[in-house]
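Note that this complex is displayed minus one protein chain, with the remaining chains in position.
This part shows chain A:
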Amino acid sequence: MTLQDLEQDPATAGTRRPSGVLPAWLPSWAAPTAVTVAAASAAAVLWSVDPNEPGHYPTCPFLAATGLYCPGCGTLRATHDLLHGDVAGALARNPAVLLALPYLLLALVTWFRRSAGHPAPRSTSLPPAVIWGLLAAITVFWVVRNLPGFDWLSPA
């Protein structure tokens, strides 16, 4: 019985969870739609306001406090480059953004599918080793991009 319950893989079932943020009378697609609109708005700002110009955006707080790069340093410039079609430029600023983007887009698509009642995989069905591996990769990336000789990973 219990084995069969798991065979159905609740992680991929089209179950909806109350978001706890939006009021219940809103349709289920309201939350993913709101996030999409917000992301598109942020992308529009980032497309038009160049983060390569000092003073346009705040410096990374971690970099300002410690003088070290964090895994997110260069994200704005990398995204700006991507929005302008400059993949090589984005890779030079922060390769993690390029790697994360397909997953983030997939997560958005599956969110929409679930909100429409369709089954879609979610991150809870990932093998734990995948997420632990992601953690290890980000930690290594964090350290290495601060080391001399790894300028190609640094956002500068």
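Methods note: a contact is a pair of C-beta atoms (placed from the backbone, for glycine too) under 8 Å apart; a residue touches a chain by one contact, two chains touch by 3 or more; residues count from 1.
Operating definition for what follows: contacts and distances are computed from a predicted model.
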Task = Would you mind picking the UniProt name of the chain not drawn here, from "ABC transporter permease", "Heme exporter protein D", "CD225/dispanin family protein" or "Respiratory chain complex I subunit 1 family protein"?
result = "CD225/dispanin family protein"
Key: Absent chain, residues of chain A that touch it   = 2-3, 5-6, 10-11, 13, 15, 17, 53-64, 70-73, 75, 94, 96-97, 100, 103-104, 107, 122-129, 131-132, 134-135, 138-139, 142
